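Take this structure first; my questions come after.
Left out: one protein chain. Kept in place: all the others.
Note that the chains take the letters A, B and C in the order they are written out, and that residue 1 is the start of every chain.
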Amino acid sequence: MAVTEVSPGGTKAIGYARRRQTLISGWLLLFLSVFVAVVFAVPVTGDASFRLAYPGDAFVIPNLVVPAAPYAYVVSALLAFFGIRQFLPGAARWSGLLLGIGLFLVVTAFLTWATADKSFSLTGMLQATIVRAVPIALGGLAGVLCERVAVVNIAIEGMLLAGAFTGAVVGSTLGGAGGLVAAVLVGGLFGLLLAALVVTYRVDQIIAGVAINLLVLGLTSYVSSQVLTHYRELNNAPVFRSINIPFLSDLPLIGPVLFQQNIFVYGALIMVAVATYYLFHTRSGLRARAVGEHPEAADTLGIDVYRLRYLNVTLGGMVAGFGGAWFTLGSVGRFDDNMTNGRGFIGLAAMIFGRWHPVGALMAALVFGFADSLQQKLAILRTPIPAEFLAMAPYIATIVLVAGLIGRARPPAADGKPYIKD
Amino acid sequence: EFKACQITDTGGVDDKGFNQTAWKGIQDAEKELGVVGKLLESKAETDYVPNINSFISEKCDIIITVGFLLGDATKTAAEANPGTKFSIVDFAYDPVVPNILGQVYATDEAAFLAGYLAAGVSKTGIVGTFGGINIPPVTIFMDGFVHGVNYYNKQKGTSVQVLGWDVEKREGLFTNNFSSLDDGRAFAKNLNEEGADIVMPVAGPVGQGSAALASEMGTDRLKIIGVDVDQYLTDPEHKGVFLTSVLKRMDSTVVEAIRQVKEGTFQGGVIVGTLASGGVGIAPYHDLESEVSDELKGELDAIAAGIKDGSINVKGM
Amino acid sequence: MSEENGRAALSAELMKRAAPGRTDFEDLVIVPVLAVITAIVLGGLVMLATGVSVGAIGTAFVALFTGSVGSISAISETLTAAAPLTLAGLGIALGFRAGLFNIGAEGQVLIGGMAAVIVGFSFESLPIYIHLPMALLAGAAAGAFWASIAGWLRAATGAHEVITTIMLNLISFRLVDYLLRSPFVQKPGRADPISKNVTESAQLPQLLSWLDPNMRVHAGIVIVVLAVILVYWLLFRTTIGFEFRASGLNPDAARFAGMKSGVIIVVVMGVAGALAGLAGANQVLGVLGRASPGFSGGLGFDAIAVALLGRSHPFGVLLAGLLFGALQAGGRQMQVSAGVSLDLIAIIQALIIIFIAAPILMRAVFSFAFQKQARR
Partner (left out) sequence: MDIELRGITKRFGDLVANSGVNLSIKAGEVLGLLGENGAGKSTMMNILSGLYRPDEGEILIDGKPVSFRGPGDAIRAGIGMVHQHFMLVPVFTVAENVVLGVEPTRMLDYLDLRKAREQVREINEEYGLEVDPDELIENLPVGIQQRVEIIKVLFRSASVLIFDEPTAVLTPQEVTEFFKIVRSLRDAGKAIVFITHKLHEIHGIADRISVLRAGKIVGEGLPGKTSDQDLAEMMVGRPVTFEVEKKTFEPGEVLLDIRNLTVLRDDDSVAVDNVTFSVRSGEIVGIAGVQGNGQTALVEALTGLRRVTTGSVTFQGKDITGASVRDRHRMGFAHVPEDRQRAGMITDFTIAENMALNTYYDEPYSHGIVMDWKAVADNSAKYATAFDVRATSIFEAAGHLSGGNQQKMIVARELSRDTKLMIAAQPTRGLDVGSIEYIHKRIVAARDEGDGVLIVSSELDEILALSDRILVMFKGRVVAEFGAGARPANKNDIGLAMAGALA
């Protein structure tokens, strides 16, 4: 009567989900290949010249001159190769990487197309990329610090704004360094407020974040129109100038891009490095991550979950405060209503895009920064594409990447959940 | 008491630009004519109508709206409230609305001079401009500037180039806001990287960001042309970077509008500020005087005279 | 037989509604009232701290009151401001109920408003009873479409809706800028981004203009009332709403009960977007008469606060929308009469949200108003 014999087994794993994703990226790459050929190669003649040096640089290096059409054909061919590769066995492993490289190539092909017969300063664009990425990267880093201990921080936007405001006002009275310190402290204060609300008073994390954003926006705008309008001298802070790192800053291309920047750029890079070390190589980092993944486990081992949440969220607030100061002390020294203009939310996106890793967040921020600076260059180059669509491109690309590559990226397991003890 | 009430556009009253200048006009009127000034700032475009309505119920003797963007809202309100007197800065109606006095400016006349000056002073042979939004009161500066440069090229056989505005296609560089100083800085940097050593930002307070950049880089590498007011005076921290400013004397037209109501001579129509009437002009060169050769100064005087008497056409024809 | 009777009695016992406890009353009534009062008091302190004289603060609070409910025209302003906030807030609340955090209302408002404007100016001589509904529907449909992109991405690829809706917001700003400049939409004779005017037959009629032409309250409030009732009905009286709520509270259990989470996500986002789109249509057809860049004025973000404050319940959202509308209208009057910046209102709003969301804090501070051992 027994229906079952011992079952034979022996099925091979067929990765449907991943396979589907590879196929989709395959088709996407093939489409891009055709697109690049038809749009960026066929109708184009002439060379694109990218200026690498400023007049008066120590080393004068010649312009990078790329023949536009041939370059586009090469890119198209590479894309076609990558695309076909996705349909061959063993594609899954390289799928994400190839798609990433492919998209990068498309951007370069686009650039040469737009610059054909013209020229622009590549160095300037890359320098601007870094500068514009700074507040986003710091916002993202603040998010990483908070979410690693499972506190969702929607309030990054508000913390940036608070940092910007404090930087301007205190900077105007105590000087740039004082302003920066104050911005960091005030950012930390708002981090502390968020921690108190969500940890001690168990306010829903999203609600607390939204409320803090509104509060900071209201407070800064109110004080700005009620007070700063009448006391202009309170809104006129000195600005941190670029510091040229000796020798390194004279290197061609890399010099101006990486080593002729202000302390916010250096600060952001250092903070990303320090945060990576802290989170992944120290005792405190291990504990922090444990709190984000499994707070009960941490608690049973004598780790104070609440204290670590307070600590990291406050740290996150300080990082955001520093990033906020960039808007005033790192730029023009003057605060303006809502001047962060959604950069905190983009930082949040960068954090997710960067998979809750400081370096990932920085990379994602660079993508946004690049898109931002690219757009300005393109406006000068006068491409036939409406400016609005160029401006949309990075956001569309983000959606594509988030949907295609990191759709189900895994946040810390306890992310967003309150830990209620006893 | 006589109430003169101003509504700003979204730039706010401390824009160191035209809202502020118009407000200065009201403050001048307070001193000169003994009126009481009132102010409402608009945070968003949806505020325009309710702000106007608030002032209507406050029974203001004249409501002065500032900016092109309030054009529609002002007209609607004026038509619904024929008993209230309005004046709008930077806008005029055709046909005329009987209870609105428009205040417009032939800014291109002054910008033409600034363009000629910039072309004469530039060492790289490239100058630049960018705007806040692509609207006529902004682009009229850029038009005049480009035509001024072109006029210089024609006169001198040079080929000074203007980045940031294409007169024919009506496209160019715009920050799409009148508030972000950081944009002002970034846009000027961008133009400078492409070779421009003189930049004219036409975006209200945004220009202060450009000025900050110029004072950081030094006027050898970047000079700024201010707009609306003499920014040498209103932006003292960075005053050294202003080659000149393209003046638009809204304060004087605002006082004039208030005076008309006060004296009972108010009627709908338009006041136009021109180079000839002194409603527009260019500011002194202040600290950068030495950069401008006497020869160039002389040419500029001649051109100004030519514009006033109509022998030079600033529209590039 | 008697066992049967016993059962019936037990079952009848079970049917009796659990009486809402005093804690519920405290949470639903006392906490919000105290929160509003505390926030307003703190607002006064902020004014004091920024050098506003005590007399001016008094004037400001009187103005806040008279400007919001002190006269018919004040009420008209309150309702005008409350209408779009409530509509968009309903959409966000619906999302919350279904476990989705839709930051994209701002973009959906813009896209919905654009569609309504386009339909609104595209027809010259349609009767109002055809043209107006058409324009409203277009707004709702466009908002629904825009939002369901995020829903679809979430359902099909798992892309988090927080990111996609933020991105869709940013995209919609540009898209609207582009549309406003395209020859079909742009107002003839203008170079700046501004649309043609909506024809009369597509405008939401003003309700009190016979009293005073400046009374802006318009037929949009009827739509708001209908929407509140409809959303309430949908959420609590239909199988669809049951599925929304179930998958919001516990998506796994919903899936185990045979609900199709993907479809639900797309539908929820669609309905939420339709409501936000209606909010946009309400603005362009009832208040502005045309579209220009950023005509949403951040209402999609304020609506998040409205939804949170209203505890994602349709009636709560209506009350919260009215409160925020009143604060906006009153705040404007405050600016006129006392010269206090409108931004003070944002501070008060934020404080109200914080206090309402932190009953533990309120209980700790105002322990006298609550029963002692209330346990949360």
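Heads up, the rule we're going with is that a contact is a pair of C-beta atoms (placed from the backbone, for glycine too) under 8 Å apart; a residue touches a chain by one contact, two chains touch by 3 or more.
Remember, predicted model here, so these are calculated numbers, not experimental data.
Across the entire complex, contacts from the unshown chain go to A, C.
When you scan A:Ile61, A:Ile254 or A:Ala297 for touch with the missing chain, the hit is A:Ala297.
Residue-level contact of subunit A with the missing chain is found at 1-18, 281-287, 289-290, 293-294, 296-304, 413, 422.
On the side of subunit C, the interface with the absent chain consists of residues 7, 10-12, 14-18, 237-242, 245-246, 249-250, 252-258, 260, 375, using the contact rule stated above.
Just so we're on the same page, only the chains that are shown with their structure count from here on.
Centre-to-centre separation of subunit B and subunit C, using mean CA positions: 39 Å. Once the centre of each chain is set as its mean CA position, subunit A and subunit C turn out to be 30 Å apart. Shared contact sites, meaning residues of subunit A that touch two or more other chains, fall at 225, 337.
With touch defined as above, residues shared between interfaces to two or more other chains in subunit C number as follows: 177, 341, 343.
The residues of subunit B lying in touch with subunit A in their complex are 12-14, 41, 43, 163-164, 166, 169, 171-174, 179-182, 184-187, 189-191, 193-194, 205, 208-209, 212-213, 216, 237. Per the touch definition, subunit C reaches subunit A in the complex via residues 46, 50-52, 101, 103, 153, 156-160, 162-164, 166-171, 174-175, 177-178, 181, 304-305, 308, 340-341, 343-351, 353-354, 357-358, 360-361, 376. By the touch rule above, subunit A contacts subunit B in their complex via residues 54, 120-121, 123-125, 128, 131-132, 225, 228-229, 232, 236, 239, 241, 327, 331-334, 336-337, 339, 341, 373, 376-377, 379-380, 382, 387.
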